[in-house]
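Okay, handing you the structure first.
Missing here: one protein chain of the complex. Every other protein chain is in place.
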Amino acid sequence: MESDDQSKNGFPVPTRVSRMRRFPTPPDLEKILPRYQLASSAAHARVLMASGLIKAEVVDQIVTGLEQIGQEFAAGKHFINDDDIDLYTALIRRLSELTGTVGERLNQGRSDEDWLATDVRLWVRDTLLDALLKLIELRTMFLQLATAHEDVFFSAYTHMQPKRREMLCFHFLSVESRLRQDCERFLDLFGRVNLISAGLDNQILLEHPLDRGLLARLLGFDGIQHNTFDSVSEVDYVIEFASCAAIFGTHLSQFAGEMLLWSTQEFGLVRLPRQFSFENETFPDRKSSEVLEVLRSRSASLGYKLTEILSQLKGIPSASSHESSEVLSALNELIYNLDFVLELTKTILPALIFDIKRMTDLSEVDMANRANAIDYLIEKGFAPDKAVSLVEPLVEYCRKRKRTMSDLAPGEWMQFSPAFDRDIYKYVSKDESLGTSGPRYELVSQAIGYGRQRLAHDHEQLAALSSKVKSLTVEVPTTTE
Amino acid sequence: MESDDQSKNGFPVPTRVSRMRRFPTPPDLEKILPRYQLASSAAHARVLMASGLIKAEVVDQIVTGLEQIGQEFAAGKHFINDDDIDLYTALIRRLSELTGTVGERLNQGRSDEDWLATDVRLWVRDTLLDALLKLIELRTMFLQLATAHEDVFFSAYTHMQPKRREMLCFHFLSVESRLRQDCERFLDLFGRVNLISAGLDNQILLEHPLDRGLLARLLGFDGIQHNTFDSVSEVDYVIEFASCAAIFGTHLSQFAGEMLLWSTQEFGLVRLPRQFSFENETFPDRKSSEVLEVLRSRSASLGYKLTEILSQLKGIPSASSHESSEVLSALNELIYNLDFVLELTKTILPALIFDIKRMTDLSEVDMANRANAIDYLIEKGFAPDKAVSLVEPLVEYCRKRKRTMSDLAPGEWMQFSPAFDRDIYKYVSKDESLGTSGPRYELVSQAIGYGRQRLAHDHEQLAALSSKVKSLTVEVPTTTE
Amino acid sequence: MESDDQSKNGFPVPTRVSRMRRFPTPPDLEKILPRYQLASSAAHARVLMASGLIKAEVVDQIVTGLEQIGQEFAAGKHFINDDDIDLYTALIRRLSELTGTVGERLNQGRSDEDWLATDVRLWVRDTLLDALLKLIELRTMFLQLATAHEDVFFSAYTHMQPKRREMLCFHFLSVESRLRQDCERFLDLFGRVNLISAGLDNQILLEHPLDRGLLARLLGFDGIQHNTFDSVSEVDYVIEFASCAAIFGTHLSQFAGEMLLWSTQEFGLVRLPRQFSFENETFPDRKSSEVLEVLRSRSASLGYKLTEILSQLKGIPSASSHESSEVLSALNELIYNLDFVLELTKTILPALIFDIKRMTDLSEVDMANRANAIDYLIEKGFAPDKAVSLVEPLVEYCRKRKRTMSDLAPGEWMQFSPAFDRDIYKYVSKDESLGTSGPRYELVSQAIGYGRQRLAHDHEQLAALSSKVKSLTVEVPTTTE
Partner (left out) sequence: MESDDQSKNGFPVPTRVSRMRRFPTPPDLEKILPRYQLASSAAHARVLMASGLIKAEVVDQIVTGLEQIGQEFAAGKHFINDDDIDLYTALIRRLSELTGTVGERLNQGRSDEDWLATDVRLWVRDTLLDALLKLIELRTMFLQLATAHEDVFFSAYTHMQPKRREMLCFHFLSVESRLRQDCERFLDLFGRVNLISAGLDNQILLEHPLDRGLLARLLGFDGIQHNTFDSVSEVDYVIEFASCAAIFGTHLSQFAGEMLLWSTQEFGLVRLPRQFSFENETFPDRKSSEVLEVLRSRSASLGYKLTEILSQLKGIPSASSHESSEVLSALNELIYNLDFVLELTKTILPALIFDIKRMTDLSEVDMANRANAIDYLIEKGFAPDKAVSLVEPLVEYCRKRKRTMSDLAPGEWMQFSPAFDRDIYKYVSKDESLGTSGPRYELVSQAIGYGRQRLAHDHEQLAALSSKVKSLTVEVPTTTE
């Protein structure tokens, strides 16, 4: 037998949260870059051939060598060893071991900085496409949640106090709306990321410039970064990527914070199934919503990486400084955490169990005036608990009759306590916030319709970008992560 | 008639929160520095005299001039005008207008940077003493709150879920303990702030060094900063001050966040009187706890200033850079906000109305097992609200009998729902967290005693520092802010 | 008689840097918002009329009242007074004083939060258009600098060491290229800013929704923000604006840092005219490049505001929290500083005097091998200054003969010191970085052409946006800042 609410959400619930490492560490950058090094090297060989600098058979030797290195890497054997200065000298050394002097010819018309700059763009591009895909999945989920709760009212809060009866689906739609703009931002950024920066560096030593357009096409880039001077050290697209991620992080962090609040026993509006509880060996039976805190804190951490990147880059000369390497380390952590919070949200979201009945009940209570009446009695000298106990029946009285306190006659007030004088009317609000009329239903269907249409549009755009990028004419040697 | 709880807290409640500016701006630095410029100038004149560089009557003329400038400033007439480069040239110009060429002789053996560095130290020292005084007031209040609730139990939370029956006064004691360490840090810092940096700069142009020890004594400094090279640009004590303020800010921000949570209608553990509500013209009767959000956000802002200061100083040469001026702007905002949150807390704290009855009631409920039992039913397929409604009577049953669910017999479970099978025992916790025994009372009186003793000690130390600083031998011309 | 270099830059040089306040304070938000309050109120009145909620003559009365308030404000008489809760109640009160009860009818279908949200979007929109205009001016200047130095070579640096002979204009083109992407980002953002958020809030109390499309048209918005739930508290566009500003700040901060380095006497590549020096009363004749430090530090400060905004928003509930107000304070400082650094750069840039001859000379020196040869001698035991004095003539020898050290014969080395053994060839680099051939000239003219074309395009796009926004059908009462 299944929970109604869960099946209404329409998602499978995972049997158990995979054991989360309490102190996670991002993967080593030296494990991430090789797949891009290999792809960009194969493409570079073709470009050299097109410029007449190497012959077709040399390209074949090089590509064969790269493929073998890729297979070794996939099998867990990294090409770098302790005597190598870095990944780039390491790859050329290994290629030379496999192909003889042919390997070193890859260094023509390309500096290591050039090469690294290209690889980082490939990496960020992959990350962007992956994040976009997951964002679209999340938006789908939030739209489903909105649809599934189209007719549910709840008590919306401002400043953590009940403000007004509102439709629950608006809450989901507002998150979806934010994620939609996250997608927009990432898509806008895509055009600035997907440019080849490989450029002038070292080509200066050649008589004729290499065909950068060909390199761009081979690697699926949209075009050429026209800044040729410091394009290898320019990392604006990294800052912008971090900014977009940080804004997105704010969204998740706020959503997590809100669910955490709702999941307290006092609010009691939402629950996570037990398999989402962090276990505790002393009290294995004690539930905790720590997983929501994980989401709140880890998604906020995207912003700290942005801060770090910005601070590193302050005031340094525009050409290469070591600060650029530090930026890559920060980027690595950022990408790791971005993916982590995307995956975590995808796992948590379908598992949330909303207590619709409690929400509805609370939304029918004149909470603002409840507080006003309690305050009134406290100011008259009643102890807080006494005040609460006198007001509760009054609240129930109104709820059953669907009345608001501001409409009660003096005599009705007196029934609950003689302390309720005529000045009570200065305290209670004439707020019509309990109404369910107004243009709400119209707005809901508009918003859902608009959301779906934009989702379909973005999905299509992403598919187009992805397919273009994946169908590179140069085969990337198989690698694993 | 007064609320019992309020009178127990023992503080007067302000009649109305003074209208808070929604978008406050710190005072202009050019209004803050003059009082220190005047004091340090009067002292400098004496030092020049002691070195035989000016005569006693010149000192008299200078001091008379400074006093007049101080009176004008106090009367709202600033000595700076549009043609002055900055506050320092302005003061010398005005002094020269009043005293003739005598004024310029103050420039001997002191550069503007020297002078500014001394004034900033005087300003930070004043700020430190003032903050310490207010911290001690806050600690007194928290100790009073602890004493007033020495025998109250409440349900302590971890991860926002009830964890264990605990003594309320521990909560207040823990805040006091943090503020105590804030005091310690500020006191440790005092020794590093209260050193005169005025030094080598420009004295190099004199044949003999000025008597820096005399200057230190005249201005109430403990001694001389032994770094003579870049003492005028060294602002470590500002970073350290910002660090201490940021740690303190974390404490207030967390306390405010917790009170905000407790003041939700769902938690209902604490209230702010209506006069603390931010008004709202649309719904003048609607309460809001925004003032607690103000405390939470503004106290966190102390940390942002620290971040700004640290980032500004990254990697710049150790001697003067404009970044030092930017640091002073950040310091100004920091000092303004530090005082704001200290004052706000002093106002809010005595006005808090705790609902002791509700706290006690909640602490008697086996909340952890309440949640476990609800989860059990939800996993068996009940809707959340149904599960809650079945478990509530069970909770009440236990509370009245002072029993925990883990002790109930299978038959007792069955009374509340036949769905409660024997596997319920896998869900409920054997936690004895409802106990009130243990070494608690002993620990409480120890902790209160220790707190009081340390408070008295710090109070005394502060009084000693303040009196030494206030009794400067050079009269500071009266100024207002 | 004018400096050649200045006239080549083609800009007028300001006679004197306007006195910069050392400790600037941003203007009061309460002085900034009124102009937007008035415009949005006039539009709201029309919308109420269109929905049949008020009559045409009431609109006339309201607009007349608003115009009078605008004139009073322009004349320096603010409508807020000490008893007003905030700007919004203040405006309605003043309007009511002028028009009787008619004023309060503006509250229909609009909450204060709604209203403020609209005004902030109008403010950010204005700021965006203004920043874009100034960015385009800066890009024009950088392109002019590039054109003016199309045939100049200099010694490009990496890690602050000379790397390779390069064309100076690439340096200017690279900055222009970054500013171009700043424009792109601001333009992308424009579409997300220029949406009306005014929405559901309080309309719920009406029977029919107001015509938000009409409001959008009247205020020049492109459309409606489809998130109706928390659109009044959603400030993503503010975070994104801060992000874009922070990235731009990084560009200026790096440019300023580089010019600062170049303007040291040791580098001697660029000068600022004396009128840009910060004066110093002790040594009025001493030059300082502090104005470049001002640019470096203040432009970096844009990033600190972003950090503050992100931190404030972490984990708070999505609906109104006081943190949103704090965000507006940070935004105010950000806007102030953004404009400050834009204006400062516009002033500094045309005044820079490049020492073309020195640049050219340095670019002809084999600097990398100069360092290698010095190191060689130091490792052989020479004191650093001795090593330098032996290598300098060698450097000159090569420069005159247009040779690189790697091509010198052993005997040639020995002429300069017998210490130069055959192992010197292990130290000197075969680098051909002194060449001036390669595809450089081609790349330069491509890059300049591309830059101009994009500039024209962006200029046009900005003009279109501006004209649309300025031609609002509702006349905004004249106000000053």
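A, B and C label the chains in the order they appear, each numbered from 1.
Here, contacts are C-beta pairs under 8 Å (C-beta built on N, C-alpha and C of every residue); 3 or more make two chains touch, one makes a residue touch a chain.
Quantities reported herein were computed from a predicted structural model and do not represent experimental measurements.
Enquirer: Out of A:Y36, A:Y88, A:W123 or A:F354, which residue would touch the omitted chain in the full complex?
Expert: Only one listed residue reaches the unshown chain, and that is A:Y88.
Enquirer: Using the touch definition up top, pick the residue from B:R35, B:R105 or B:K163 that touches the left-out chain.
Expert: The missing chain is touched by B:K163.
Enquirer: Please pick, from A:S51, A:S111, A:S263 or A:S406, the residue that touches the omitted chain in the full complex.
Expert: A:S111
Enquirer: Hey, which of B:H78, B:K134 or B:K314 is the one touching the hidden chain?
Expert: Counting the whole complex, the residue in contact with the absent chain is B:K314.
Enquirer: Of the residues listed, B:A39, B:I54, B:V102 or B:L261, which one is in contact with the missing chain?
Expert: Touching the chain that is not displayed is residue B:L261.
Enquirer: Decide which residue listed in B:D86, B:D114, B:E240 or B:E326 touches the omitted chain of the complex.
Expert: Answering carefully, the residue with contact to the hidden chain is B:E240.
Enquirer: What does the interface between subunit C and the hidden chain look like in terms of residue numbers?
Expert: Contact residues on subunit C toward the absent chain are 1-5, 158-163, 260-261, 263-268, 271, 273-274, 283-290, 293, 307, 311, 314-316, 353-358, 367-372, 374-375, 378-386, 388, 426-429, 431.
Enquirer: Please identify, in ascending order, the residues of subunit A that touch the omitted chain?
Expert: Interface residues of subunit A facing the absent chain: 19, 22-26, 28-30, 82, 85-86, 88-89, 92, 107, 111-112, 202, 279-282, 290, 293-294, 296-298, 300-301, 303-304, 307-308, 311-312, 321-323, 325-326, 328-329, 332.
Enquirer: Just the residue numbers, please: which parts of subunit B touch the chain that's not shown?
Expert: Considering the whole complex, subunit B reaches the absent chain at 156-160, 163-164, 166, 170-171, 173-175, 177-178, 181, 184-185, 188, 192, 200, 203-209, 226-231, 233-234, 236, 239-240, 243-244, 246-247, 250-251, 253-258, 261, 296-297, 300, 303, 306-307, 310-311, 313-322, 432-433, 435, 437-440, 442-443, 446-447, 450-451.
Note that only the chains that are shown with their structure count from here on.
Enquirer: Which chain's centre, taken as the mean of its Cα atoms, is farthest from the centre of subunit A?
Expert: Chain B.
Enquirer: Between subunit B and subunit C, what distance separates the C-alpha centroids? Give it in angstrom.
Expert: That pair's centroid distance is 35 Å.
Enquirer: Let me have the rounded angstrom distance from the C-alpha centre of subunit A over to the C-alpha centre of subunit C, please.
Expert: The separation of the two C-alpha centroids amounts to 28 Å.
Enquirer: Give me the residues of subunit C that touch two or more other chains.
Expert: Residues 296-297, 300, 303, 307, 311, 321-322 of subunit C each touch two or more of the other chains.
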